[in-house]
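Input: one structure, supplied below.
Shown here: the complex without one of its protein chains, the others still in place.
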Amino acid sequence: MPARTDTSQFSTLSTRAIAVQSESEPKKRQWVSRDTRRLMLALLPAFLVLAVFYFYPMLTVLVASFTDPKPGLQNFEWFFSQSVNVGVLWRTIYISFWVMAICVVVAYPFAYFMTMVKPSTRSLLMLMVLIPFLTSTVVRTFAWVLLLQDSGPIGSFLSLFGVESLGIMRTPTAVLIGMAQVLLPFVVLPMFSTMSQIDRRLLTAAESLGAKRVKAFVTVYLPLSLPGVAAGALLCFVMALGFYITPAMLGSSRETFLSTLIQGQVQGLGQWGHGAVIALMLLVVTLAILGVSALLGRARGSAVSDMVGGSKA
Amino acid sequence: MKKLHITIAIAAVSVLTLAGCTSGESAEPVLEITEPTLGSVPAGVLDGHTLTFAGDGGSTQDGMMSAWFNPFAATSGATFNQDAPQTMAKIESQVDSGNIQWDFVSSYGDQIERECGVLFEKLDMSKLDVSAIPESIPLLECGVPSIVYGVAITYNTETFGEDGPETWDDFFDVDKFPGNRTVYNGDGNIDAPVVQGAAIATGWDPSTPFTAEWANKGLDKIQEIADSIVFYNTGASAQQLLESGEAVMGAVWTGRILAAEQNGAPLATNWVDWISVIDYFAIVKSTENLEAAYYAINYALGAEQQAGFTEATGYSPANMNSKPKIEELTESYLVTAPDKADETVPVATEFWADADTVSPLQDRWSSIIAGA
Partner (left out) sequence: MNESKSSTRIVLSIFAVITSIWLVAPMFAVVPISFAENASFQFPPQGFSTRWYESFFSDPSWLRALGNSALIGLLAAIVAVPLGTIAALAISRSTSRLANVAQMLMLTPMIVPVIIAGAGVYTFFLQTDLVGTIFGFVFVHVCLALPLVMIAVNASLAGYDRSLELAAASLGANPLRTFFTVTVPLIAPGVAAGSVFAFVTSFDEVIVSQFMVSPALQTLPIVMYSSVTRSTDPTIAAVATLILVSVLIGFCFYRFVVVPLSQRRGAKA
């Protein structure tokens, strides 16, 4: 770790907090060991709560997709017969992917810059990342509504130059801008954490051996920073899939995400089975993405699998 | 700023203490209604009782609270809760689980008709005074009128001058009248007035019965011009779209057109084949506060209360004796005026109440509004 007296401890902590899953080498563990019983005892309270208030409700949803209103596959037939479901599923994946791409492209130079500057600047930049992280999503999205509406400050400013309307609200662009801002901290933190552990002298060494600066960066620094990039990108992608408020507030009904569709079927239309089957599909997609990146990570020997598997620090 | 935070802290603490004290009520049974009187409630008759109403929220529900339910609560002594938005699904889950949270609601006539006796109590008309309700407003077995309004075509006069869209034909003709138009997305539910309006544009004669065939043709029409439609989700967003000019025309609730015009939006409204809609009060099946709900509904239907609601929202009074103090503009949006009645197309309540017919239409609707 860099010197920790002068930077805000909280900042470093939070950085590590998000990144810690991507850092460590998985230890070889044994299935049966002496302390297993002690471990289970310590975990019991947390798992009791999780089991009753999280996993059980989730299970009822998955069961309902096969049984509500009557046992059978009719909900799955319905899901695939309605173009809206498949369409919104693709849209959710598509927009989430672009949010991830934007976040990675913006976060990488930002995190890199954080490793170059002096500690006081670094903690200021960290503050910039953490303030939105701790401010309510509804508040932040509402602020975007104010900014991006045609009669907002940007629109009014442009109208001085004869631009008739900004026309961003209720478009995919607005959703992208808003979601990327909300998710950016989750990408910056793991990236910074990985980068701050890279020995920058490697770059100097490569250069002194005659490599051009760009080449030295691409061949030496970039590969070393990839685990952080992968962890941040993956976290961003899967979190984006479950988004609800931001697309609903900044987009039109044509930017509806799967989450909104689920809520509408369950609470708006009372189609419990329909909502359940959409939820199951969302889960399948999420797990598929996690699974694929775990496989990729293992094949490439990077730490993506640790982010997924969550091996301990 | 410091003061502000102290205030927050004090507020938070006092609320927390209050939250601990609200449970565990054991109120006496409510005095039964023998002679219903409009617009009044015996003082203190609901002391210690809690009554919960759910509507569609927004400024309309604000108007209901200020004109009807806040004074009702003050006189009767009831603790009055409100919630929004009401949906049939939520009512269904409350009734099914026996965990009733809403005692009475305001909702569409067709939905109440469909669930009458299942999710809603059949009304005991001896406990309600319906003598002052105009004859043009039909009563339901489970419902008495709560909001009397309509969906009409309005357009921006800065864009179109005096020659804006007059009929549903015009409204759905994007070549003749280009630009964004706003229509209701039903908050996910298929919206009867919009589909009927679209059906008129495809040739449905409103004097003949509305059928699934016409509904599908109407949906085709909506789908055809979907690229020019900006759906509104709430009255507030409809109003905002009209005021900002993001939509140059719209098929919008009359009260919201009025509000937009009052805020200075340059609008002209056409009443050819406007769709008249009546929302109804209904009492949720097997609520413990049945009698209290009757008290509240009788109170809301009073002449003075209805006048107050009209003054607040621009929606028409459901009491013949109401004399709301309103200006000319508001008057021009009262849908109960005789000249409007000739041109209106009512919502085909019976058609929309049939769940089997509506279900496939609903799926098409979901797909159209999600643009997928």
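We just call them A and B in the order they show up, numbering each chain from 1.
Just so we're on the same page, a contact is a pair of C-beta atoms (placed from the backbone, for glycine too) under 8 Å apart; a residue touches a chain by one contact, two chains touch by 3 or more.
In this text, all values refer to a predicted model and were calculated from it rather than measured experimentally.
Contact with the chain not shown here comes from a single listed residue; of A:Tyr56, A:Phe80 or A:Tyr94, that residue is A:Tyr56.
Among the residues A:Val88, A:Val104, A:Ala206 or A:Leu282, only A:Leu282 touches the chain that is left out of the figure. Although one chain is hidden here, its contacts on chain A can still be listed: residues 1, 5, 8-10, 13-14, 16-21, 23-24, 26-27, 29-33, 35-36, 38-40, 42-43, 45-47, 49-50, 52-61, 64, 106, 109-110, 112-114, 116-117, 125, 127-132, 134-140, 142-147, 149, 151-153, 155-156, 181, 184-185, 207, 213, 235, 238-239, 241-242, 244-245, 248-249, 258-259, 262-263, 266-267, 272, 275-276, 279-280, 282-283, 286, 290, 308-313. The chain not shown here touches chain B at positions 1, 4-5, 7-8, 11-12, 14-16, 18-19, 22, 50, 52, 54, 57-59, 62, 81-85, 93-94, 96-97, 99, 101-102, 233-237, 239-240.
The working rule: only the chains that are shown with their structure count from here on.
Averaging C-alpha coordinates per chain places the centre of chain A 39 Å away from that of chain B. Within the complex formed with chain B, the residues of chain A that make contact are 82-84, 86-88, 91, 149-151, 165, 169-170, 252-254, 256, 261, 264, 266-271. By the touch criterion stated above, chain B contacts chain A in their complex at residues 87-90, 92-93, 185, 187-189, 230-231, 233, 244-246, 362-363, 366-367, 369-372.
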